[in-house]
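Pasting in a structure now, in structure tokens, and then I'll have a few things to ask.
Missing here is one protein chain; the remaining ones are kept as they sit in the complex.
Then we have chain A:
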Amino acid sequence: MAMAVLAGCGQPEFSDAEKKTIASLALNTLPPLKPDTTNRFADVPAAAALGSTLFFDTGMSGDGMVSCSTCHKIDRQFQDDLPQAVGVGRTNRRTMPLAGVAHDPWFFWDGRRDSLWAQALTPLENPLEQAGNRAAFAHYIKARFGERYERIFGPLPDLSKVPANASPLGTDAEKAAWSAMSDQQTEDVNRVFANIGKAIAAFERSIAPPQTRFDRFAIDLATGAKPKDEDAFSPEEILGLKLFIGKANCVTCHTGPRFTDNSFHNTGVPPVKGLPPDRGRVDAVRQVEADPFNCLGDFRDGGAGACGELRFMVKSGPELIRAYKTPSLRGAATRAPYMHAGQFSSLDEVVAHYSKAPASVEGVSEIHPLQLSDRERASLVAFLKTLAE
């Protein structure tokens, strides 16, 4: 009897179900990157090398001062620590980090682009980000990187009659110049522009999430090995992990080795005063459908069979209102602030939000109050830190 009582109380650290969930979160379960058939240069080293050059080149902007790396800083997990990104102007969204980004089906916080290469094109012409125009980018590529470009993508088109500045999305003058161009010219410029995105995407595919203390702990737990001293979890971290995959329901959306379900949810995150109205996914659906560089557009390589995400996209419904992408939590502890517009300055605030689960200003929040104690909230934060060590 005494033995039975002792066995009952000697609660194992994790149940078999918990162990299974923990193993599913470890980095070693991340599948290899699938080929991107919509970008036939995705795994061409020369394309990735050119993409890397372009990523860090401030010449790739309207004012010559801003590059992708201005906001996606290489020594800061490819993000900028700001509540809202600042390029040529101040945007209304938090810069997303890039580790593992090529595994995403949707890009930006609201998924308004459906491929990494189509995403890379968007800031180039956003007046608040790189503030350029596609005709100017095509001229710049020809003048500065013509030989490298042609070795990868083939001969550049004749741009001699293409205006210096023109874009369907630019200023009135740029739009007028774009309208005056021939179909062949717009097609030529769009092709060079798409290839810029494909080169940058090829580079970004190489940015992978690093192994963390959590991953080493998870492997040890799965194999039954005794963790090394620095990898062993404290009682607080173990409680946090148990809450994360249990009572706190975090793992419902922050699932798999990237801690994201790659989907969009309204979790009642409040808007930021002074920023333009932001309704999240519900508005992005129309933007990605209208994007000429989307998977069903003319610039996709390979077959349309790769376009399932766009083809079977949810296009309407109340759950899209103020729904934003579930971000990966890898490295999150060392990159405050949080949420799509930097609403929360610390993980304590994030966890407090999810514990309290306030109603959404518009639409319906999917989360429910958790009533976590101070100790439980601190434990969750302690666990999240193991994903950044």
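General observations
As a working rule, contacts are C-beta pairs under 8 Å (C-beta built on N, C-alpha and C of every residue); 3 or more make two chains touch, one makes a residue touch a chain; residues count from 1.
Basically, contacts and distances are computed from a predicted model.
The complex appears with one chain absent; UniProt names that chain "Auxin-binding protein" among the candidates "Manganese/iron transport system permease protein", "Chemotaxis protein CheA", "Auxin-binding protein" or "OB-fold domain-containing protein".
Touching the chain that is not shown, out of A:Glu319, A:Glu349 or A:Glu362: A:Glu319 (per the contact rule at the top).
Contact with the chain not shown here comes from a single listed residue; of A:Asp220, A:Asp261, A:Glu289 or A:Glu362, that residue is A:Asp261.
Of the residues in chain A, those that touch the hidden partner chain are 1, 4-6, 8-9, 11, 17, 252-253, 255-256, 261-265, 308-309, 311-315, 317, 319, 364, 366.
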